[in-house]
Structures are given as structure tokens and as C-alpha cells.
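Selected chains from the complex are presented in situ; the others are not included.
Just so it is clear, A and B label the chains in written order, and each chain counts residues from 1 on its own.
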Amino acid sequence: MSQEMEHVEAEITRMKAQLQALSAKAPENKLSMVVFSGDLDKVLASFVIATGAVAMGLEVVMFFTFWATPVLRDKNKKEPGKDLMGTMFGKMLPKGAGAVKLSKMNMAGMGTAMMKSLMQKKNVASLEQMIEMAGELGVRIYVCEMSMDLMGLKREEMIDYPGLDFAGVAKFLEEAMNSRVQLFI
Amino acid sequence: MSQEMEHVEAEITRMKAQLQALSAKAPENKLSMVVFSGDLDKVLASFVIATGAVAMGLEVVMFFTFWATPVLRDKNKKEPGKDLMGTMFGKMLPKGAGAVKLSKMNMAGMGTAMMKSLMQKKNVASLEQMIEMAGELGVRIYVCEMSMDLMGLKREEMIDYPGLDFAGVAKFLEEAMNSRVQLFI
């Protein structure tokens, strides 16, 4: 092989390595969200974004933590045996998506009821419908194990959702690192 | 052409395709924000970030949704004819940037007034000034159509802002996907 050709081959090998490194670092077509808030308005927003993103071809991962965790309780499931603290929290926290309130103008529930009736009138899907739709569209949901543990929530009282999984913050970060878009809601 | 040369040409063609794919996926020098909160402090923060980002050479896009939507009402514009629900919301929601309150320590308006007077004393621009500045700097603002519809807000009552546009979540996601930085405020 000529010296020139050897040089060219060496350059190509170097560039291929660089290309591979860059490709490995490039984020995937994915959107990751921490859903921290348990307010009706914010959780709704997270699902509007999630379902909208799927429609645009993005993979979507949601990580439910802290106040958002009880939004995923199933109101029809019996609460499993809990200790005193767990029972207290169980009573105080909203039991599922139908029980969460607006962050503002709740006005003892009146504002929340008004907003819900408005949404129905304007053909905006309810939170429960949004969650179901997200499940059908393949939006993945992780529930924060530390929050479950702190609030005394049990896996058996959570909604049936395709691919619902329980995980720690490391799992979320792993997804977020490889996502084009990350949001904390 | 020699076999060696053919091999080299093929490698180059492959790498060029990879480079093009990577370039297409690389985010633009852009910052996208969802402004969801209607609290004075958070909306202020969003404009501090927006104007700061422009100063650093970033393109900036803000998507005003939910409680942030009425912040963009113009207090000097007459409200157009609305149905009962729209009129009720119109009364309850703050009428523009001058009417929004702190998220904490509002203390029946006293805390908000104190903060505003402090900002003036310390030469921090007011929210109204910030919005004007953002407009001059070319910060683009989208207003969420679904929020407008839910709250019964009309386009005619919104502020005059260069390049104010009305859009759905898909528009925001399109911008966010190609942005280096995305925030939900």
C-alpha cells in the first residue's frame, strides 16, 4: 500500500471511532418527565405533553414521585393492611386521579368541579381518560419506590396500567440522560 | 480504480451519511420553556431566563399555558363578549402582568407590593418591563389554545406583543425537540 493510502486509511479509522463516540452520546428520540406535583392541573399538563409527544413519534417515560404518586392509586382497589402511619397517609392523600384538586382556585372543590365540567363541555379528556390513553399509546410510567415507601403506599393499590413499573431515581436519570427533552413538573 | 480506492470511497460515503444523520439530530442553539405557573415570582424567573438566554446568543421560545395564560391579558383592552363561564373566569383570573401575585408570602397583597417596591429600588425590571424587553429581543411567545378555550379568554384581550402566536402542545414539542435547553416553569 502506498504511504498516501496508509495515511488515508488511518484517518478513516480515527473518524469512524469519533463518529461512533458521537452517535453513542446522541440522545434518543425520547422525552422524560419527573411528575412531582399532585395537582390536577399539573398532572393533566404532564399527560397532555406525554400523549402529544407520542403522537409526534417520541418515546415517553414518566417518573411519578412524591405528591404525584397517590394520583396513580386505584379508587376501586381495597387498601391492603397498613401500619398506623400508612393508614393515616392513606386517608389524607387523594385516592386516585378522580380525587385530585387544582393547585389554584380550588375553592373547597368548587373550582375543581367547575374546571372538570368545563373540560367535558370543551371535549378535553379527563385525567382518568388521559391516563388510559397514555397507557394505550405506550407511555411508560415508573413509580418512585422511595415515595411509595414514605407514604406507605402498596403496589396492590395502584392502578392497572400497561408497563407500570416501580423504580428509584437512578432509573429515571438513566432515561433522562438519553432523552432529547426532560421536564420536571 | 484500485480495490483499495474503492474501499476508501465506500467508507467515505458511509461516514458522510452518518455525519448528516448526526447533524440533523443535533439540537439548535435554542431554549424552550413551558410557562405553566401564573405566580409573579415564577413568571418573572421565566423572563429573567428568557432575556438572559437571548443575551447569550440563544433563540428563545416560551409556551404560555394554564395559569400563565391570563398573565398575557392586556388590562387596557375591553373584554369581548363572553358566555357566563367565560365572564366568571374573566373576573377571577388576574388581568395581566400587573395583577399577578407572589406564590408565597403574598399576605393579602402586602408581600407582593413589598417585593415590587424592592425590585424598583434595586433596579430590577418589573414584569411588564421584562415582557416588553423580551418582545424587543425577539423572544417568541406561543399561547396555549386549549387554555385560552378552557378559560374563555379571547385573542382580542391579549397584549400586543411582536410575534405572539396561538398554538397547541404539538407546536411546543416541535420546538423543544430541537432545543438545547428545555424547562417547565
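We take it that contacts are C-beta pairs under 8 Å (C-beta built on N, C-alpha and C of every residue); 3 or more make two chains touch, one makes a residue touch a chain.
The structure displayed is predicted, hence computed values, not measured ones.
Visitor: Of the identical chains, 2 are shown. What's the total across the complete complex as given in this file?
Guide: 3
Just so it is clear, only the chains that are shown with their structure count from here on.
Visitor: Determine the centre-to-centre distance between subunit A and subunit B, using the mean Cα coordinates as centres, and give it in whole Å.
Guide: 22
Visitor: Sort out for me which residues of subunit A touch subunit B in the complex.
Guide: 1, 5, 8-9, 12, 15-16, 19, 22-23, 26-27, 29, 31, 41-42, 45, 48-49, 52-53, 55-56, 58, 103-105, 114-115, 118-119, 122, 124, 180-185
Visitor: For the complex, give me every residue of subunit B touching subunit A.
Guide: 4-5, 8, 11-12, 15, 18-19, 22, 25-27, 34, 36, 38, 65-67, 85, 92, 146, 149-150, 168-170, 173-174, 176-177, 179, 182-184
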